[in-house]
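Everything below concerns the one structure shown next.
Complex shown without one protein chain; remaining protein chains in place.
Chain lettering (A and B) follows the sequence in which the chains are written, and residue indices restart at 1 in each chain.
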Amino acid sequence: MRTTGALAAAVCTLMLAGASTAAEGDLTLGVPTALGTIEGQDSLRSAQLAAQEINAAGGVEVGGKKRRLEIVSIDTREAEAGIPVFDALAAMEKLIAEKKPVAIVVGAFRSEVLLSAMDMIAKVKIPYLCTIGMSPDFEKKIAGEYEKYKFNFRLGLSAPYLVGNLGHMLDSVKKKYGTDKVYFVHQDVAWAKGTVAGLSKVLAAGGWKVVGSDAYPTGARDFSSSLTKAKFGSAQVLVPVFDMPESGVLVKQVHSMKVPALVAGFISPAAPATAWATFSGDIDGLVNFLFEPGSIPLATPRSQHFTEAYAKAYGEAARNKLSGHGPGPSYDAVFVLADAIRRAGSTQADAVVAELEKTDTQGAIGKIVFNKTHQVIYGEDPTQAAVSLAFQWRAGKRRLVYPEAVAEGAFELPGK
Amino acid sequence: MSREQAPDPGRKAAVGPSAGVASGLRPWARRERIDRGIKARSDDISVLASPRDLAWLLLPRTLPIAALLVFPLLGGLTGSYWQAVMLNTLVIALLALSWDLLASVGLISLGQSFFFGIGGYLAGILDTQFKLGPLVGIALATILGAVLATALLLPLLRLRGIYFGLITFALPLLLMRLVETTGALGGTEGMSGLTALPNRTVELYLLIAALLATVAGFRRLSASDRGLVLHALRDNDRAVLAAGFSLPWLRTQAVFWAALPATFAGAFVTHRYQFVGMPAFSIEYSTLPLTSAVVGGTGGFFGAVVGAFLLVPLSELLRGFGSLRVVVYSLVLLGFILVLPEGIFRFAARKYAQEERVVPLGEGQECPPPS
Partner (left out) sequence: MKVLIVSTLIYGLVQGATLMLTALGFSLTFGLSGVANFAHGGLYLLSGFLAWALVNRLGMPFPLAAAATVLLVALLGAAVYRLVLRPVRGITLSEVISTFALGVALIEGFRWRGFTTYDFSLPPFWPGEVEIAGVSVDRQRLAIVGAGFLLPLALWAFTHHTRVGLALRGMAQDETTALAMGIDSDWAATLSLSLGAGLAAVAAVLLLPLGIISINTGYEVLLVALAVTVLGGLESTAGMIVGSLLIGFAVVITGNFVGPHLSEVVYLGALVLVLGLKPSGLLGRSKEIEERV
């Protein structure tokens, strides 16, 4: 019976450990997301940073009284292939039932989870500010049944905007260098396939020739076939769309196979500032996309403040590893929400939602204004809209090359 | 079984060879297990005479069943969250039972999610193509799924033990990859918006009925003549072969019966969440039943259920800890294999029915023959 005794003791300890420690009068914000991913981890920390700053300034003003913000989180593990949607939702359900947050920030990582979470939010009726999931169906659902889904807002980049921005960026390359042959290499998952499909159409309309397009299952570690075909087909621009760690192999292989094309797209391992050291210079000339500013800030005071405060709170190393998707909008989301609660004078969901819709402020990601379907508007000028950034690795540094309003220099084709 | 004489109070109970005795013989001690008095008394018809003995005999069997049957009606007390946990527990228990039957035949399955996924996808296909309603759909998916799974495993049933384990480990992953790359059956997004079950009570009773039927059925099977032959497959398949049985056919039967609760579980889950996708083949549906069966005790089928009822709520409590959850139950699994391989249920059942004691051998008694 020793073993069962030990088991029982362990269970009791865990139950006690899970007990809530929030003080009375605190406003709780829930963060149910894939904490096992860097996007999730960094977004959580950004949200916590924002909460700390608000509390340091006295807290959120709700109808005359100042209340502290408290962030609670749960790991939905939804990024792992074996976790089904309902498992991730069960985690979110548990968070809502136990901690009773007044709103959710950061939100779901995977599109399927995001869309199903919208249904849960429609029942629970608390504001949901997502910053990671990118599916366009998010806006479609809100447009289709506004009253039901009006509690959902998105501050992160959406897939249609990504396609648009990538298209504009590639067109600037074409305008400058006259390149017109492109090869796509992407991950065999819904968002990447959708992005490439959309981008192919946009580019074909713009006069580009798509030399090839290959899909790789998650976990693939040899990209020689695509690279050979790209080299063989004289592709001038290689567009990768990956967020799996194994795409690090692609980065190294492009270099070792001496593919003379400009690599411009989205490879998550090559995005953080530490990537130069990780890949020991193999990424020179690679153009990578940051979905939102954060890892590289805009020249605005608010954006600069975010990166510096993050470094102060979590260390330079953490700041250098910042993911390119999630931290910026998650930081802004907390401020946007706090401000909406202040203007509404209460935490009552309908009132807060009404105020959220009227948001018009400068954030770390640029100007934050929601469109009719509760998506932050992204554009090319940070004074008019939020922006996505593209940078090129050059001599160990990330140089912003897009959009023109913030570019530090022009694209440079590889002189290999 | 005869009662032992109580040791002479004048003689100290000796443990080990070092205690001295006047006679000069080295007294040894041995540990023996004997049935408890109450077990001896309740082994035959006379149990009916004593309510206490009757209770001792029947309560462990009837109390859990009664509790299970009553649980769905206590919705107000438990809340919907714990009802959801119960549903998950029952699903894992069904998979664990399925695993247990396979293990009792000598086939170690490292991929119960294979059956689960097949049942789930079939339910999804039937629902989207034929719209038969959840109950009929689940029933059909269960049977067709078991047939399909058995057919797919047929060529591999000639393999022994470990090879079966290897292939069952790889099969669900292969199917997951196939779905991912071919985009068939909904591809990476799966099939959603399927028909739901009428209500939570129906869901619970459906699973409980399935669980009780499976336990009863499997135990019947094991106790029957056919069951005896199936067990012999695990112990010494050459002997069974020599007795003139066809081993592949026997294994096929075992796989079919084992597949039924697993495909049922898959079809049920599809309709419960109105969704089926690649995660139906995930490794969690293989490891959790495996762990439950080992923790509870393999063979006998009760152990698998007990293990599931212990592990799934524990895993639920650990949900807030992310991947630590998986680490914990793999370590639990490892610990149990090494320390308590007979499993909690066997251990508990043994303690319930038998007691252990150290019996000294006195003068004139010989050492027991080497066992």
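By definition in this document, contacts are C-beta pairs under 8 Å (C-beta built on N, C-alpha and C of every residue); 3 or more make two chains touch, one makes a residue touch a chain.
Being a predicted model, the structure only gives us computed values, none of them experimental.
**Q** Pick from B:138, B:173, B:280 or B:348: which residue touches the chain that isn't shown?
**A** Among B:138, B:173, B:280 or B:348, only B:173 touches the chain that is not shown.
**Q** Of the residues A:214, A:380 or A:412, which one touches the chain left out of the display?
**A** Spelled out, the listed residue whose C-beta touches the missing chain is A:214.
**Q** Return the single residue from A:228, A:346, A:361 or A:383 that touches the missing chain.
**A** If we include the chain that is not displayed, A:228 is the one touching it.
**Q** Please output the residues of chain B touching the missing chain, sorted low to high.
**A** With respect to the unshown chain, the touching residues of chain B are 103, 108, 110, 155-156, 158-163, 165-167, 169-171, 173-174, 177-178, 181, 237-238, 241, 247, 283, 287, 290-291, 294, 298, 321-324, 326-327, 330-331, 333-334, 337-338, 341.
**Q** So that we can see where the missing chain sits, which residues of chain A does it touch?
**A** Against the missing chain, chain A presents residues 36-38, 41, 81, 188, 214-226, 228-229, 231-232, 244-246, 248-249, 252-253, 256-258, 268-269, 272, 274-275, 277-280, 321.
Going forward, only the chains that are shown with their structure count from here on.
**Q** Just the number, please: Cα centre separation of chain A and chain B in whole Å.
**A** Distance between chain centres: 43 Å.
**Q** Which residues of chain B touch chain A in their complex?
**A** Touch residues, chain B against chain A: 81, 84, 176-177, 180-181, 188-190, 192, 273, 275, 277-280, 282-284, 310, 314, 317-323, 335-336, 339-340, 344, 347-348, 351.
**Q** What residues of chain A sit close enough to touch chain B in their complex?
**A** Residues 1, 3-4, 7, 11, 14-15, 18, 35-36, 74-75, 77, 81-87, 90-91, 93-94, 97, 112, 188-190, 217-218 of chain A touch chain B in their complex.
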